[in-house]
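Note that this complex is displayed minus one protein chain, with the remaining chains in position.
Take a look at chain A:
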Amino acid sequence: MENKIILQASKISIGYTSKKVKNVIAKNIDLSLEKGKLIALIGANGIGKSTLLRTITGIQKPISGTVSLNKKNIHEMDFLNLAQNLSIVLTEKLPPSNLTVWELIALGRQPYTNWIGTLTDNDIAKINEAIALTQIEHLVSKKHFEISDGQLQIVLIARALAQDTPLIVLDEPTTHLDLLHKIALFKLLKRLTQETEKCILFSTHDIDMAIQLSDEMIIMTPEAVIQDQPCNLITKGSFNTLFKDEHIVFDAQKGRFLFT
């Protein structure tokens, strides 16, 4: 079982330290992300989901505790090693450019190419594999600004796949999508974890869908950060601690939120 773990966070406190003040957002967090699992991170706005993601992706240091990626401290890894083990998908807008979808996905191979970025046959095989897995063959010669938001999100996932890392972290991938595309994206993520044995961690506000499709969930509340399987979290009643509002109640039978 031990070798299944890709990323482990033990007893970390997250937050920001300025000159004198320590602003701890959450403490005593234990997480372990395993191979082949689709894991959803949920929590109310402003609870510190982004800070947690920034900390476990090595962008920001924890106030205490360590995050290890493949048994190495993530905050001591060099840039290249980190890029070969962890890829990200963000919601931010891409800067204007003439990049085609194929070129954009090919950029995912940068951690492996030589100084000028020459693609080897192996690189091209990985790129084509990522395109096939995400079923976007029809988009590859389009410019990245010519496709819809939903399509772009999938292209960015393909880019992360081409980067060929054991762990992929997505920051709110379903935010700008309608119901149809949200479901398609969730199903894609689910299929990718099954077919590629990668671990995919994503933050989301679509809790109902995450309950149905993810293998594990991480719930962030002001009191604690809990990681477990969705069915266990339902039995424990953890979802009711998510929002401090008596009008929003989680219905354990139906597996979704009811509001009055």
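What we mean here is this: a residue touches a chain if its C-beta (ideal position, glycine included) is under 8 Å from a C-beta of that chain, and two chains touch if they have at least 3 such contacts; residues count from 1.
Assume contacts and distances are computed from a predicted model.
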item: Undisplayed chain, where the name is taken from the UniProt record, one of "Iron complex transport system permease protein", "Sigma-70 family RNA polymerase sigma factor", "Transcriptional regulator with GAF, ATPase, and Fis domain" or "Aldehyde dehydrogenase family protein"; value: "Iron complex transport system permease protein"
item: Per the touch definition above, residue among A:87, A:134 or A:214 touching the missing chain; value: A:87
item: Hidden partner chain, touching residue among A:113, A:175 or A:212; value: A:113
item: Interface with the unshown chain - residue positions in chain A; value: 57, 59, 79-80, 82-84, 86-88, 90, 92-99, 103-104, 107-108, 110-111, 113, 115-117, 145, 163
